[in-house]
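Only a single protein chain was left out; the remaining protein chains are all shown in position.
The letters A, B and C name the chains in turn, as written, and every chain counts its residues from 1.
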Amino acid sequence: MSSVPVSAYLALALILFCIGLYGALTKKNTVIVLISIELMLNAVNINLVTFSKYGANPSITGQVFALFSIAVAAAEVAVGLAILISLYRNRRSVNIDEVNQLKN
Amino acid sequence: MEFNYFLSLLVFSPLLGILLLAFMPKTNESGIKMLGVLATLPSLVLALLAYFSYRGGSDLANFSEKFRWIQFGGQGAEQSGMFTVNYELGIDGFGLVMVVLTAVIATLAAIASFHIKKEWKGYYMLFLLLEIGMLGVFTAQNLILFFLFFEITLIPMFFLIGKWGYYEKEKAAYSFLIYNGLGSAVLLIVIMVLFSRTGTSNIDMLRVILNTENAPMFAPISESLKMGLLVALLVAFGVKLPIFPLHSWMLRVHVEAPPSIVMIHSGILLKIGAFGLIRFGMGIFPEQFADLAVLLAVLGVINLLYGAFLAFIQTDFKMVLAYSSISHMGIVLIGLGALNEAGIQGAIFQVVSHGLISALLFFLVGVLYERTHTTTLANLGGMAKGMPLASGFLLAGAMASLGLPGMSGFVSEFMAFLGLFEEMPVLAAVGALGIIMTAVYLLRAVLAITYGKAEREFVGVSDIRSFEWAPVLVLIGLIVLIGVYPAVLSEPLQATLETILMGIGG
Amino acid sequence: MENAWLIPLFPLVSFLFLLLFGKRLKEASAFVGILATLASLVYSILVLLERLESPTHKAEAVWLTIGNLELTAGFEVNQLNALMLVIVSLVSFLVHTYSKGYMHGDERFPVFYAYLGLFTFAMLGLVISPNLLQTYIFWELVGVGSFLLIGFYFYKESAKAAAKKAFIMTRIGDVGLLIGMILLFWQTGSFEYDEIFAAVEEGAISGTMITLTAILIFIGAVGKSGQFPLHTWLPDAMEGPTPVSALIHAATMVAAGVYLVASLFPLFNASETAMLTVAIIGAFTAIFAASIGLVQNDIKRVLAYSTVSQLGYMMLALGSAGYVAGVFHLMTHAFFKALLFLAAGSVIHAVHTQDIEKMGGLWKKLTFTGPLFLIGTLAISGVPLFSGFFSKDEILIAAWAHGNYGLFWLAVIAAFFTAFYMFRLFFMVFTGEARSEMKNVHESPSVMTLPMLVLAVLAVVAGYVNTPWFGAFLGDWLVEGNEALGHGHIAGPGWIMIVATAVSLLGILLAWMMYSKNSISRDWLSSRAPIAYGVVKNKYYIDEIYNQSVVFATKAISLFLRFIELFVVEGLVKLTTATVQALGKTGAKIQNGQVQTYGTIAFVGLAVLMVIYALTGGYL
């Protein structure tokens, strides 16, 4: 089990984070954007869990932190979806790039 | 005798007027105007009181007052006496003179404001606020307090110009605001650097600290930094004075603002620049100032000639006067650049004298505009027929302004050049051209208005009347008084002069 | 003599009084002025008499403290001052009287008297000043007085222009004076005449400095005394009422330049160059102005140019170390020129024109003015036994004795010209037939003629106070106790007097032949040398030249500066505001409403920071 080096986990997390970020910044469909944000948060969780096991000085708090962040992420996405729905009600579209009424 | 709260009373007495005005019905024109003028009187009385008690031998130190105001940085700092900002007022001879000048001109301008046509209530409230600011500037004993009052003059001016001015008033108000905003921004930097590195903002203490070897400071101030600060000061007050090329805002103000406000502006506000340069520039950075002397003198000559030549081709009388202000402020710089007794005293004299003269001239402009509704030279002419008295006074004002002996203008001009000729004769000789040009453009303008064929529609106009007498007579009187008996001005200044020169080591 | 300072105050009082109450007094204000000047006159005479035996009196008080410099003000009564006091107050008094008639009916009558008062005050103040600073102060004040009076008819464009010109031209000179005296101050540490002279004595000042200051001060004198090249204002100044021309532009103010040089004589005398300059300018002006005078047709302008030329004489005298001669001529000239102007005034008063081409044959009509005018003409022409003869003679001798032979001959020719044009004037006005019909020509009232009479008497006798025959009483008195001023009487070869007499008579003769007997046609010369004639007729185009050079240059500079104002000063402001605006615009563009852009920007920001961090290997 310990054959997998720490760096691998971190690299995975980083990649995941970047994918999420990329998605969040490029995808037109708001749902996908929200999911991409989820990806970013999960990348964080991976980091936390990794560190809590293989960190410089491991401790359980990392996993606690991960739990918290999962919960919070859930709430956040829930709210996001709710807002998306009310938006959808008004403009019959979930494309984020069409949401540009507010600008200079 | 003791003068507790004397200066505070002097500075803030217009506040009473503001409060009373607040409860005045908007429509009661005459009442508002009366009150407006009355509100300026207490400071005038107190100022004169101070002046005469000083001439009567009482010590100006008695006037100073001091309370703990702001303590930055907590008890620790307080115990070490750092970062305390006191509310401290006080005056030296120079300050006293300026305060008297301010009080006088303020009252006269308040009278001149009878010409204002609308919304007297707001006008006079702002006007009085402005007066508080000006009086405070000349009495503040520490930089931060000074800056506070300095800015207080800014806001009322913005409104007074922008609301009661002429056609392009808003533009004028803005350029006033922005230029002076920049100027005071630079000033603020200087003040804050001084304050936060030395730990004090008291002018006298700063003078001591900055000019004694390894005096206790919070953080060191290098020589080069001092020079930088002085240059910054020069810029900051250069905007106010104004020094070429920082002057264009002031032209607009002169043209667009109501004459009564220009009386104040050209009479006192511009002088704050000179006051600051002398008080802080010379006072706090004497050595560096000495290094800049030549630059100042050159700038002065440039101002003098630049203003004079441009005034020569203006088609609007206000513009002529505006440029003439620039030109005359050049003489202040010349005096400062000379950096000797004669020069500095000349500069101070010029500050006062130009204050009076331009106040007079702009009041007359107001009178003229009342009747003719124009200040364009081409449209005017032969006014001496319709209004001989006004024309006479206008001519007198012009004469005073071009430095006719027997009037204040000459004394200051003479001393400034006397000073400069000792230090840099050649430059002074060049500057002397300005004296000729002054005569040229002023006569051109004034004669174009008063002499020549009388325009038909101006023959019937009424001459100086009723309240208009007060400002004219008082100002002419003072101008002549200073011109004939300069001691009234020079005596109070000697003490200040000595301290300044001691700092310079001249 | 201790209260000599009162003398200027009488006119000042009248000035102020008339300013306040003139409107109510109407023409009665004349009496105020006359009384005031009379008081000054009486007092001045007393002072003069007192001065004849007692020494110079000087009193001063601190006027202005500058640190530890102290500038004083006060008064001094030395020979020159005392003499000038009398001359000024006398002429002023006479002119005041004369004006009562001349200005009768003018709506601004009181103002006129007020101005006269102001001027008289300034002039009297000028002549008792003990130091250069005070001199300068009154020097400027007389300028203002003259300015006001020239522009008295303010509604006339010409008067306006003339007034402006007079003020500015003299001011140009004044600046020279100012610079000169300030330089002198820093050399000697004082404005006091005596201290300056003392410093000059012990050679505390370098020679070049003396020359420089002297010449600068002389520039001032040039301006005031209408010497070349600053003379052009004086003829124009004739726009003022004629009594003014008599008082200011003949007798007193224009003589102030001479007075200044005289009272600084020791300074000038210490520098050869300065003296030579003065002499040359003087001589040149004398001949130059005289030549213009030959062809003018305006009665007052002729007199004006003759004034210029006579002042040139005085300068020549001073420049040739002829202190006495200069002052002497100053005095006599004051009398006969004032007389001539007043007489001219009475002529104009009678015929309501100044153009001599339109006059003629007035001798019979103006039975009183005519002879007086003739006396004046004889005096100025230097006909023997008249005052002008003696003083002019002194000058010529001085010039010769000082070795300025060239200048001497110039002066001689100028004398000839003078005689010629003066008599040309006389003949054209008084003899022959009227060249235009003139209604109700009448002799002036006695209030005008009496002052002329007084002056006429003086024009005759004033010369005898200082003659080669009966002793140079004036001269000796003037220089006594001050050898720096030279000798009371300079002995010169006898033939000079003969030459002088000859040329003046010759001039008269020629004038008589051309303008009275008409044995020589008038355009004898002008037809032969039309160009030269045109040049002279147009006053050598000096005014035009000034317009093309100085005035034009000033305008050009101004325009150039305006260009800078608009494009450099304003331009920079506009540039800055524009940049800020542009920044805002671009910034606003990025704000395109796309939420993902915002995220991207944030991420880019983060990335940039991290990249810098990585590149700099960590911590800046």
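By our rule, a contact is a pair of C-beta atoms (placed from the backbone, for glycine too) under 8 Å apart; a residue touches a chain by one contact, two chains touch by 3 or more.
Operating definition for what follows: contacts and distances are computed from a predicted model.
*Asks:* For the chain not present in this complex, what protein name does its UniProt entry give, out of "Amino acid/amide ABC transporter membrane protein 1 (HAAT family)", "NADH-quinone oxidoreductase subunit N", "Heme exporter protein A" or "Multisubunit sodium/proton antiporter MrpD subunit"?
*Replies:* Its record in UniProt gives the absent chain the protein name "NADH-quinone oxidoreductase subunit N".
*Asks:* In the intact complex, which of the depicted chains does the undisplayed chain touch?
*Replies:* Result: the unshown chain touches A, B, C.
*Asks:* Tell me which residue among B:193, B:389, B:470 or B:504 touches the hidden chain in the full complex.
*Replies:* Selected residue, touching the omitted chain: B:193.
*Asks:* Under the stated touch rule, tell me which residues of subunit A contact the chain that is not displayed.
*Replies:* Missing-chain contacts on subunit A: residues 13, 17, 20-21, 24, 30, 33-34, 37, 40-41, 43-44, 47-48, 50-52, 55-59, 61-62, 64-65, 68-69, 72, 75-77, 79-80, 82-84, 86-87, 89-91, 96, 99-104.
*Asks:* Which positions on subunit C touch the chain that was left off?
*Replies:* 580-581, 583-585, 587-588, 590-591, 593, 595-599, 601-606, 609-610, 612-613, 618-620
*Asks:* Please output the residues of subunit B touching the missing chain, sorted low to high.
*Replies:* 68-76, 83, 144, 147-148, 150-152, 154-155, 158-159, 162-163, 169-170, 173-174, 177-178, 181-182, 185-186, 188-189, 192-193, 195-197, 218-219
Everything that follows uses one rule, which is that only the chains that are shown with their structure count from here on.
*Asks:* If you connect every pair of chains that touch, what shape comes out? Choose line, ring, star, complete or other.
*Replies:* Topology of the interface graph: linear, an open chain of contacts.
*Asks:* Hey, which chain is the most central one here, using CA centres?
*Replies:* B
*Asks:* Just the number, please: Cα centre separation of subunit A and subunit C in whole Å.
*Replies:* Roughly 97 Å separates the two chain centres.
*Asks:* Round to the nearest whole Å and give the separation of the Cα centres of subunit A and subunit B.
*Replies:* Each chain's C-alpha centroid was found; their separation is 65 Å.
*Asks:* Between subunit B and subunit C, what is the separation of their C-alpha centroids in Å?
*Replies:* 38
*Asks:* Find every residue in subunit A that makes contact with two or more other chains and list them.
*Replies:* Counting only residues that touch two or more other chains, subunit A contributes none.
*Asks:* Residue numbers in subunit B touching 2 or more other chains?
*Replies:* Within subunit B, no residue touches at least two other chains.
*Asks:* Can you list the subunit A residues touching subunit C in their complex?
*Replies:* It is residues 21, 24-26, 33, 96-97, 99-104 of subunit A that touch subunit C.
*Asks:* In the complex of these two chains, what residues of subunit C are touching subunit B?
*Replies:* Listed in rising order, the residues are 63-69, 133, 136-138, 140-141, 144, 151, 154-155, 157, 159-160, 163-164, 167-168, 171-172, 175, 178-179, 182-183, 185-186, 554-555, 557-559, 561-562, 565, 568-570, 572-573.
*Asks:* Under the definition above, what is the set of subunit C residues touching subunit A in their complex?
*Replies:* Within the complex, subunit C contacts subunit A at residues 588-589, 591-596, 599-600, 603.
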